[in-house]
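Of the protein chains in this complex, all but one are displayed in their positions.
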Amino acid sequence: MTDALYTVGLALLQSAGLLAAAPLLKTVIKKMKARLQNRQGPPILQGYRDLSKLLGKESVRSETASWVYVAGPRVYFAATVAATTLVPVLMAAAPLEAAGGILLLVGTLALGRFALATAALDTGSPFGGMGASRDMTIAALAEPALMLGLFTSALAAGSMNLGVLVRGLLQQGPSFHPSDFLALAGLFIILIAETGRIPVDNPATHLELTMIHEAMVLEYAGPDLALVEWASALKELLYMTLLVDLFMPAGIAMRAAPGAILVALLAWAGKVFVLAVAVTVAESTNAKLRLFRVPELVSISLGLAFLALAIRFL
Amino acid sequence: MSISDVAAAGLPAALVIRLATVTATAALTRRAGACRGVALGGSILASAVTTTVAVIVIVSGRAIDGVLVRHAASGIVLSYAITPLSAWFLMVLGLVAMPVALYSVGYFAHAVTAPRTALVGAGLNVLLGALEVVFAADEVIVFLFAWELMTLSTAALVAVEHESSASRRAAYLYLVMSHVGTGCLVAGFLILAAASGSQSFPALLSGHVVFGPTRELLFVLFFLGFGVKAGVIPLHVWLPEAHPAAPSSVSALMSAVLITAGIYGLVRVCAFGLGVPEVRWGLAFMFIGTLSAILGVLYALTQTDIKRLLAYSTIENAGIIVLGLGAGMLALAYGHGALAALAVAASLMHVLNHAVFKGLLFLGAGSVVMATGTREIERLGGLLRRMPWTGLFFLVGAMAISGLPLLNGFASEWVTFQALLLGFASTPGLVRLNFPLGGAMLALTTALAAACFVRAFGISFLALPRSHGAAEAHESPAVMLVPQAFLAASCVALGLFPGAVLRTLREVTRSLPGLQPRPEMVRGAMGMTSWATRPESFDHVVPALLGAAMLGGLTFAAWATVRTGAAVRRVPTWGCGGEQDARTEYTATAFSKPLLMIFRAVYRPTRDVETLAEVSPYFPQEVRYRSAIEPTFERYVYGPLGRGVLWAAGRMKVLQAGSLHAYLAYVLVLGVLILIWLGGPM
Amino acid sequence: MNLLVWTLVAPLVTAAIGVVAGPRRFREAIMIGGLAVTFALCLAVAREFLGGAIPAAFGDALRVDGLSALVLVLCGFVGLLSGVYGVGYLRRNEARGLITPRMRREFFGLMPAYVFAILFVSVSNNLGILWIAVELTTLASVFLVTFHDRDTSLEAAWKFLMLGSLGLAFALLGTVLLFASGQGHLGEGMAALHWTRLMQAAPTLHPFTLRLGVVFALIGYGTKAGLAPMHTWKPDAYGEAPSPAGVLMAVGMLNGALYCVLRIHMISSASLGPAFSSGLLLTLGLLSVLVATPFILIQWNLKRLLAYSSIEHVGIMAIGFGLGAKAGVFGALLHMTYHTLAKPVSFFSAGSLAQRYSSSDFETIGGGTFAGAPITSAIFVLSAVMITGSPPFGLFFSEMVILKAGFLGAHRAVTAVFLAALIVLFCGFAYQVGRLVLGPSRHPAAGTMEPERIDLGVGTALVAAVLAIVSAFYLPGPLMALIRAATDVVWGGA
Partner (left out) sequence: MTANVLILCAAGMLVTAYLMVGQKALFTTIRLYGLQSSLLGIVAATNALSDGRNDLWVTAALTVALKGLLIPWFLMKVIDRIGIHREIEPFLNVPASLLICLGLTVVGYRVSTGFPEGTRGASHHLIGVALSMLLIGLFLMVTRKKAITQILALLTVENAVFLVAVGVTSGMPFIVELGISFDVILAVLVLGVLVQRIVGRFESMDVSRLSKLKG
């Protein structure tokens, strides 16, 4: 019983923490990007302000929309939040690792995407349809690469369950197998693709022909939009955490001691920041690809992942 | 009289019921209403009986056998045996057949003209009876008998609306292809019978009857024979024609259980009937499975006829099933009994799950077609407001088939993934690379399926109606909604308690030769687990927990977004300045356009755009856009084949050109030849 | 005079009365009555045989063993059916004013005569008599082929007669050579040509002469049976003959001719060993099935379609006999029985359709007969399912038995080809039936036709269909006994 409560508490804590951190990450990236372009950029807390503002607004919905439109953002949000409980962040154990591993994680995110894309079709606006279509397309292309990348490390650690996996990696100690770098590169590309970053998508634009994620959620306003934005930010953080867990687990606390946790927290923040920098650099040094060039990018990551698998196990 | 005695009486009883039903139906031809009632009532009753028997067998784990009939004339004894495997398929059949029959009570009333009710009702019962016998057959002749009967009855059902040339063509194509398949089966089984000197399956499929090249030949024969029914690419061409042509509830049966007849054959004979499979067999299965899955879903993506779309997705799921089976065969070939058990369990589990959600989807499609009078997605839209329940159930089915967690599609695909990964972990050499590749392709398939069904559901049920029919649509009667509700509920239940299914399957797989299911394959009814070579398990999943977590997320979202006194404002959708109506909505064709372009190599799309302008081409009155994808297999494989046969037949005409002199000449030539052959003194 | 003789006399008398003019009702009654009596007598003879006796007459010139009994019963049955149907058929044509007194005379005279000839074939034990009987069947049927007196029917009759007579010449030569091969052992006089006598003398027959004789006899009687490549007269004759006569040819004559073939086959097997004539039968049989296949795929005429199907079936039986296995022989005889039960159904329904649309050309009928004539069409579809050897009907089982014998035996490859041909055949048949029965009707008079009603013709078809369906699951014990007895005769001989 107690450990059940413990689990629940842990889950709540972790998801709450990530939820809290997510807007920060987004703003940080914006800020760094601006700096790279010699702009001032938003204040560091802008993300929170946006959210509270949006949550404060009345919700405006299309006449043609049905309950699916309302359900969409909520399911998306809930799925992403639920996903956070499957990933170890500070401790080498995911709160809900009893629920399942990588496959469940991927499935959960897919569930969120499904909900949002469906909802996007509900207003009858051509943008919603366009966004949904493109978002599902890119997701579909990214899926196999993602899976292969995850398989590689899962097979290395001998488990698909993230908790067990991270523990396994930690026990093995820091390994610098070339395959790790290949897999990392592959998954980084997927991170970009899944989180709608340049060169795949441009979060900053609302130019109708180029936007993908933004087009999908174009009709949303007020609290609905807030949920979507928040969830997307969370999703990005989640992916980064996942990469961190898989490729640089060093520093994660093996036991629930305050000191270790603190270290883990710092380590985690640092690693995520590194990834954020990488993303920023990628965004500012690349131009957005045409939609039909994206498959090439993704296929590169697929190739990398498969190569990693091959050189690791043959 | 013990329970097993009762069970033993079950199948014959069910068949008797069916026979009686058919006769009654034929007798009541003139009175459609009564006819419908009798036919479907009888069918439900019979299905109930067989399902019970199946459950008894699965639970008790002991097979039931008996004799159906003795055909005095040819001295053939038609016996049956319900092994756990047969029981599994029988159960799947019953699980779908009963709701479908109930649904048909309402559906036939609208969709089937009175004079044909008898035909359809009788055909339905014959088909179900034949299927039951196919699954239960224990002897070559009775199997082939039922197999043929199944084909014929289905063909009759497909050809019900025989005024339309499309359904005639579909029925004929189906008939021809399955008959060729049956031919392969006849040859295969009779060769086996000759080799084993017996006609009963246990002797025939004991696994050490044929060896060497004969074995390979038989594998090919059986693969062709059963593959046609299973609808795997490249033997699939009949499927997307035939399934839509039949009345929707029949399509549901065809997609949900008719193809499982093929799967059953593949499992029973190809995988476990010919001895330990060769490595190349497993590879072949995995390849064919992957191919079917990918191409199936890709073709499904571009369909605008909702029933065709579902038919193609059936091909996809058949592919997934075969993929799992192939992994199992490969594991068997390498002697990993436990792994093989997991893989086979995965594929059998998907048989069940696919039957449930595909049945559900087809029933939903049937309601939609009935309400709107069209199967064209482009003419639908906004149905969720007009038929809320059908919409909800269809959504559940769509999410299940997209392999999303909390629903059953995810469960079986999860197990398949597990099997593939473990296969990688435990097979040697280059062969192992097939597993992660298969996994990646499976992932792609799932994601594409999600895209496909976002499109299917979103375009047909959401936003504004695109046609008068859609605008005028009304919700179906309760008798048609209840079965859908049942199936939708099963989707959720099977998704939340996959462990229960897997535990049942552990019993089933244990009955198959060479499989050693690990006890830890199942963990509780709530979830399931696979195992690793190491002590800690490879992975496990408990969907219910995730469900709980999501509930938490939902409550938080609700809390965060609820504000006192904030009214929800309803405004028209922004139409980019112009006014927003159905014509500016995103179409299904447009939705799948990006994928169409990306997978150009597969689709070979052709498009023509014609602009009708009066003043100048820059001010078009009307732009007509036509786009089509190339039916590769039809065009490059089956077309030439058929034409070739007909051409050859045409050539033969000269033999009977009407000239008596030619006819006499044949005799002369024959005589001379034989005289020369006989020759002189011996 | 004994039962056997009466069995032959009855149809003769019927024919005689039929020829002399009389009121139509009277003639109809006579024909149906006479043929019924004949069938009854056939049954009686068979019963006598099953009782253990060997009915014989004229010093064993006529003798009924198992094979004869089976064929006798089957042919008697078909005779009766076709007689009843024939009356209905004639009535329809009378109603449409197509019948001249000549036709009436020919019909009521020749139909029973034909039946007589066929029965005569099936009981003759003397090869010479056998030959004469077969010749009689030819002569009796020629003017049935010319019945409608169209250009095409004359053409068909000419081809039928030419090929038939040629075949008979061959058969005669074969008979003579068989006789010659036994010079000195058989002695002189009638008995020398008795089949039984030849069987006794089998070991002492001169091999080469016998081989030659067997070859010629098989070709000759094979022509009558319609084995390829001597089958060419069949489509024309069946296509032109009125359906009742068509049935007599396609079932009665076919059984009779097969009976002759079997007698020769047995002698040859007994003397030269089974391989020789079995090989010939197998070859001709396979050839027939293969030849029938493409023509069914591209057929344009309903009756010709049935003709090719009967070529196919005679081929199947020949293969069954040629497999050189008891199972094969049994299967073939079973096939003969079921074919006898199923074929009339298709001929009757097809005939009624052809009458209704006054053509048997698919184009002229214009498809969609389900709309115009639901009952007949349904019966026809049913019969098509039967004669393509699909379950749940008898021919499926018999074909299974033959196929099994084939795969068990030494002729795997042949059986495989045979199987493939069967499949293509089914597809062809399915296509033809589909385009005849399904779809909207394109017949000019489709709208104006009077609704279909069950007259004598359709009724007979219906009854025949019911019999065929029932027989698929239940063959009366005595009939089974006959089939087994026949199997013993043939296999004992081979």
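Which chain is which? They are A, B and C, in the order written, and residues in each are numbered from 1.
The rule is simple: a contact is a pair of C-beta atoms (placed from the backbone, for glycine too) under 8 Å apart; a residue touches a chain by one contact, two chains touch by 3 or more.
Computed from a prediction, not measured in an experiment: that's the story for all the values here.
J.: Omitted chain: which shown chains does it touch?
T.: Computed over the complete complex, the missing chain touches B, C.
J.: Decide which residue listed in C:Val13, C:Ile99 or C:Leu173 touches the omitted chain of the complex.
T.: Of the candidates C:Val13, C:Ile99 or C:Leu173, C:Leu173 is in touch with the missing chain.
J.: Considering the complete complex, identify which of B:Leu430, B:Ala567, B:Val609 or B:Ile676 is in touch with the unshown chain.
T.: B:Ile676
J.: Check each of C:Asp65, C:Glu106, C:Glu135 or C:Glu312 against the chain that is not shown and name the one that touches it.
T.: Residue touching the chain left out of view: C:Glu135.
J.: Taking the entire complex into account, which one of C:Leu119, C:Leu193 or C:Ala485 touches the absent chain?
T.: C:Leu193
J.: Even though one chain is hidden, which residues of subunit C still touch it in the full complex?
T.: Residues of subunit C in contact with the hidden chain: 126, 128-129, 131-132, 135-136, 138-139, 142, 146, 151-152, 154-159, 161-162, 165-166, 169, 172-173, 175-177, 179-180, 183, 188-193, 206, 208-209, 212, 235-236, 239-240, 295, 298-301, 304.
J.: Touching the absent chain: which residues on subunit B qualify?
T.: Subunit B touches the chain not shown through residues 653, 656-661, 664-665, 667-668, 671-672, 675-676, 678-682.
Here, only the chains that are shown with their structure count from here on.
J.: Looking at mean CA positions, which chain is nearest the middle of everything shown?
T.: B
J.: Mind checking the centre-to-centre distance between subunit B and subunit C? Centres are C-alpha means, answer in whole Å.
T.: 45
J.: Between subunit A and subunit B, what's the gap in Å when you average each chain's C-alpha atoms?
T.: Going by mean C-alpha positions, subunit A sits 36 Å from subunit B.
J.: With chain centres defined as C-alpha means, what is the inter-centre distance between subunit A and subunit C in Å?
T.: About 80 Å, centre to centre.
J.: Could you say which residues in subunit C touch two or more other chains, in rising order?
T.: Correct list: empty.
J.: Among the residues of subunit A, which are close enough to touch at least two other chains?
T.: Not one residue in subunit A touches at least two other chains.
J.: Quick one: in the complex, what on subunit C touches subunit B?
T.: Interface residues on the subunit C side: 158-159, 162-163, 166-167, 170, 207-208, 211-212, 215, 219, 223, 229-230, 232-233, 235, 291, 293-295, 297-298, 331, 334, 370, 385, 390-392, 394, 396-398, 400-401, 403-404, 406-408, 412, 415-416, 419-420, 422-424, 426-427, 430-431, 434, 438-440, 471-475, 480.
J.: Please output the residues of subunit B touching subunit A within their complex, sorted ascending.
T.: Interface residues on subunit B, with respect to subunit A: 381-382, 384-385, 395, 399, 402-406, 410, 414, 417-418, 421, 424-425, 430, 432-433, 436-437, 439-441, 443-444, 446-448, 450-451, 454-455, 457-459, 462-464, 527, 532-534, 536-543, 545-546, 549-554, 556-558, 560-561, 563, 566-576, 580, 582, 584-587, 590-595, 597-598.
J.: Which positions of subunit B touch subunit C when the two form their complex?
T.: 69, 71-74, 76, 141, 144-145, 148-149, 152, 159, 162-163, 165, 168, 171-172, 175-176, 179-180, 182-183, 186-187, 190-191, 193-194, 645-646, 648-650, 652-653, 655-656, 660, 662-664, 666-667, 670-671, 674, 678, 681-682
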